[in-house]
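Shown here: the complex without one of its protein chains, the others still in place.
Let's look at subunit A:
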Amino acid sequence: EDLRVDGRGCEDYRCAEVETDVVSNTSGSARVKLGHTDILVGVKAEMGTPKLEKPDEGYLEFFVDCSANATPEFEGRGGEELGTEIANTLYRVFSSESSVDLKSLCINPREHCWVLYVDVLLLECGGNLLDVISIAVKAALFNTRIPKVRVLEDEEGSKEIELSDDPYDCIRLNVDDVPCIVTLSKIGYRHVVDATLQEEACSLASLLISVTSKGALTSMKKVGKGSLDPESIFEMMETGKKVGKSLHIALQKILDEEESLGTSRQKVGFLG
């Protein structure tokens, strides 16, 4: 009987609002509101040295800040534990090679590369944090504009990096394979997608899966102190893949729509 307290079915998401380019001094930003959950993601592209084991790739660094505005439990250092846990989950989700084309972030192998610092800010906690965070990260990466650089060789062999003067001359990232997280919470004998705070309090175990737009699973994690039957894990995985694909389609549609409005778009921002 597919009916939850607020009338949704077990596979329905709450209505989401997505806006990109809200923070002007970042390379890319996005704000996503789903019910009472509000997440702001900013991406800053900075020059750095590549990691030793991957000399011809750039990399992503995640940092999650649980603002004290979200819930009183985050006051002071209360939100640090949750923040590091979410950041570790994001690292894991993006650890797969194909999610972001890291080779395009390389400038000079072994010497210079672009490092994308992805900062997540939790403005309000209304349940289902990780799903919304992954949607916002994907939207922010879609919105990221990395300036084009040229490498000039000097007579002595030292390399100089020149940034182009034109602010619109930049490279965009291909986010087709960026995964989105779908959290499936087990309540009783059924599992639900997009749990509210009350539903999260009732569920003993949840499964976090990250799905790409083509339906491929990149990572899976079980959270909660309850146990999950292997059969129900299979069912949840299938539901998650199905829901994940529709999530990607809806998100891509809204991002393309926003893109097509171009500069005539009225920015709503935070005071709208």
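In this section, a residue touches a chain if its C-beta (ideal position, glycine included) is under 8 Å from a C-beta of that chain, and two chains touch if they have at least 3 such contacts; residues count from 1.
The criterion applied here is as follows: contacts and distances are computed from a predicted model.
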item	value
Protein name, per the UniProt record, of whichever chain is missing from view ("Exosome complex component RRP4", "Sodium/hydrogen exchanger", "T-complex protein 1 subunit delta" or "Metaxin-2 isoform X3")	"Exosome complex component RRP4"
Per the touch definition above, residue among A:8, A:44 or A:221 touching the missing chain	A:8
Given A:92, A:222 or A:242, the one touching the chain that is not displayed	A:242
Where the unshown chain meets subunit A, residue by residue	1, 3-9, 11-19, 33, 35, 193, 242-243, 246-247, 250-251, 253-254, 257-258, 265-266, 268, 272
